[in-house]
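Let me begin by handing over the structure; questions about it come next.
Every protein chain of the complex appears in place save one, which is left out.
Order as written gives the chain letters A, B and C; numbering starts at 1 within each chain.
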């Protein structure tokens, strides 16, 4: 499977959410560090900044994702997030259906198709094994298993619910072996990443584990080194 | 009443919505033209581009607005639009409660307060006279009267529903004389702007009337010249 | 001001929400007790049961309210709550914009108008003084001040935020003296009701304070006796 030039696996995808710590120039600062860590470890690190920071972040060599896309076509839609506009920033894809920004089922189908037609990667979040299987039927590029009760908990999904992760990997691959599986929720250390990859995933989604870390470089290096060594 | 340095009245506020014609570099092109027209006519023209274009557009000398703000504080809110992040782009304010992106009543109160605390202007849309009065009680900086049935119709609110416009101006000023009143929906010609100002508004919201015009410069000049002469 | 035959003030309006304790026959049981208490104290007690219980509850002599109405006209709207259908159950009105079921601003205007045209009472909830003023401009029959942070808290709004209650009463009456003002959130004792009426309201909204009480009759008698004596 090949995406835009810059995506490799394992992938560490850092979701900046609406955190105060990573607005504007701060997002650029974190991305610069991520770029250095990616260069030094050879591990692919992606960044999902806030919408208004997409274009700035794209000036770096690492892949950029939108945090969401709205189920619309171009037109009279004030205040919506249009796939074409995300594409125009240079972003390579988008996270969809995050538990903090859920989508109606048929909207996910529409957006996955629209992203594909624009050459963009879809990373659809799933809150459970069954939801992961459902999502797999919509033919996204990646599925990210994220049990919402572990998000921001500091308890890694790859350690707290290993059977959900490995079961989802297996079930998704059975439905569509082309789909790349990530996992997220509570990821904050290299050993969490190690566990995730051992369970068959191709990488992790991480947010507060990096954004709220006292030392971004150290935190990213910890994850990326583990990813490189697993 | 004084806002950030660049706002003057009458104001022509151009909402780029999610139109295909004004994504990315095209939004910059339209803004450049708007800047020239603003310079040559002395009329203030504001631009509300898509989120990912806010920062680019802010490089011009004319005021930039977000098309929406979400009712959140900084934090774990994937895919939301945070007031602080809009502020960091240099934007001077935001349109709220557009009929294509409606907000719950108490969310409008929260966002108006948050924008004010950040030194940003709130432009709250109202679909009717009563809604305009309701909005006025929430103490926004501006209220834009926009009957949704006229949006994109080519039939200007200032000509089709003059009594709604003048009635709203009067009712809003009675509640809070500090509030600036705009009107929108169906605005596409200089005479629509003339009528709007005659009815007591301080300017217009316009979208397809400019974005879909075959000649942006001509269309903007028409509106701005009328605004200057009224 | 006169509503359907059964409404008098002070009014105690009991919102059964989606509580397990008051489904179906249990809602009837509570209503029977409320009817007895209303008869013995002469105080008007209204009940807002779940949608599917509206018709059963209407067999009692006390006024029944829907907990919500959707902003629709009759037609192809699967799973929505139509004002005409609520009216057909015999209900006298509806609670709108409760903090657990918020409405977009322009939807409130539409529903208030539709209820009036059907002879139904609108009780619009407001989370703050400013929101109460905004709601008053939409010309509902009643406004219920309900600061969301006190709902279910056991701390009565009439004691914790007396200035919000009295300020709202005053501000609402200034906008439209015809509007009846209630208050809610945290109401559970007769002294809470007493305080509410002293602050100028015409009654209270109460939910867990009654539904979760170990003895419904005792709890209702406490509120109603206080209301009668104030």
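Rule of thumb we're sticking to: a residue touches a chain if its C-beta (ideal position, glycine included) is under 8 Å from a C-beta of that chain, and two chains touch if they have at least 3 such contacts.
Not measured: the values here are computed from a predicted model.
**Q** With touch defined as in the header, list the contact partners of the absent chain among those displayed.
**A** A, C
**Q** Among the options A:97, A:188 or A:202, which residue touches the chain absent from this view?
**A** Answer from the full complex: A:97 touches the omitted chain.
**Q** For a quick check of understanding: of C:95, C:129 or C:210, which residue touches the chain that isn't displayed?
**A** C:95
**Q** Among C:68, C:114 or C:194, which one is in touch with the chain left out?
**A** C:68
**Q** Quick one: which of A:25, A:40 or A:106 touches the chain that's been left out?
**A** A:106
**Q** Touching the hidden chain in the full complex, which residues of subunit A are there? Just list them.
**A** 97, 99, 102-109, 126-128, 130-131, 133-139, 175
**Q** Name every residue on subunit C in touch with the hidden partner chain.
**A** 15, 17-20, 23-25, 50-56, 66-68, 72, 74-82, 84-86, 88-89, 95, 98, 100-101, 151-152, 207-208
Just so it is clear, only the chains that are shown with their structure count from here on.
**Q** Go ahead and align subunit A to its copy subunit B using Cα positions, then give the rotation in degrees, nearest 5.
**A** Rotating subunit A by 180 degrees superposes it on subunit B.
**Q** When the centre of a chain is set as the mean of its C-alpha atoms, what distance in Å lies between subunit A and subunit B?
**A** Those two chain centres are 34 Å apart.
**Q** CA centre of subunit A versus CA centre of subunit C: separation in Å?
**A** Centre-to-centre distance between subunit A and subunit C: 45 Å.
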